[in-house]
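With one protein chain withheld, the remaining protein chains of the complex are depicted in position.
In this document, chain identifiers A, B and C correspond to the written order of the chains, with residue numbering beginning at 1 in each.
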């Protein structure tokens, strides 16, 4: 079952620089959840946009057939690390249809805050 | 009034394994809210996708006519329990139009965090 | 400027029964934010759907031209009060195009949690 769109945009992006948790699951993170429900691997190219410099990327990831990837922007390192404490946006371009959802866990304060939204599918 | 789509995707899925609350309403949970505003029961088949194994399911639920079902993924047990502390995505396929919204309540910390988003309708 | 759709669905609905705050702004509440950017008043009819009983409503509200209404479901009393601690969904039907967003503030714990999502526009 092939579901979704080839291009998705996430206008909101921000990786908090710190966090109160030692548990990796509770470290502040910014995530793009990418579902590939299809029968072919999806090669996804990610570009990051900033307020005051040229875009970074492309960052390349592959989501195998019938798999999901909960990609932490924190983990993007090539061609350059995704910056902390910096406003950004992201555009994901895939050679196969995927579904993208954006989630942030913020643990800077002695608690946890969450946000999530479907990304914007370009059609 | 028949409203919605037959197929919905939720790219983000994660059931926190613990929680601080004894009150069932405050136990960590991941929910797919399914509204069937139509005049026929909706039979919904749910497939879960993972990062590193084949999909699980189908999980079968029925939403009667003119009813809503706030389905906790925690409660999915057949054909196998929905795993805790594991990234997943979900695709819901219904034989009648429904509307799906995704919500998580996370009570791992001594507080409560919430997220919610409309799911992605496949058209 | 006439913007939006005539019918919107919110699959997730839940009014927490309690809260820690004396400040009305911080009392637990479930909100449908309705923007009428047009030049004519919008008469909106709201139906609530439940898990195990027939729908309630219609609840009738009017959003004047060029105004927004942040409607708390807590405040719906006619033809019957919106129930607390009960799962529900909502369908809003308007005679003029509007834009609807769903927000909940939950203050049951000694903190505040928020969720929000665009509602589902029926087209």
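As a convention for this text, a contact is a pair of C-beta atoms (placed from the backbone, for glycine too) under 8 Å apart; a residue touches a chain by one contact, two chains touch by 3 or more.
Not measured: the values here are computed from a predicted model.
**Q** Give me the subunit A residues in contact with the hidden chain, please.
**A** 7, 9-14, 16, 47, 49-52, 54-55, 85, 87-89, 91, 102, 104, 106, 108-111, 113-120, 122
**Q** Quickly run down the residues of subunit C that touch the omitted chain.
**A** That gives, for subunit C, the contact residues 1, 3-4, 25-26, 31, 33-37, 66-70, 99-101, 103, 105, 111-118, 121.
Following the convention adopted for this analysis, only the chains that are shown with their structure count from here on.
**Q** So what's the Cα centroid distance for subunit B and subunit C, whole Å?
**A** 21
**Q** Once you find the CA centre of subunit A and the CA centre of subunit C, what distance in Å lies between them?
**A** Centre-to-centre distance between subunit A and subunit C: 30 Å.
**Q** Going by the contact rule already set, what residues in subunit C reach two or more other chains?
**A** Residues 111, 113, 117 of subunit C touch two or more partner chains.
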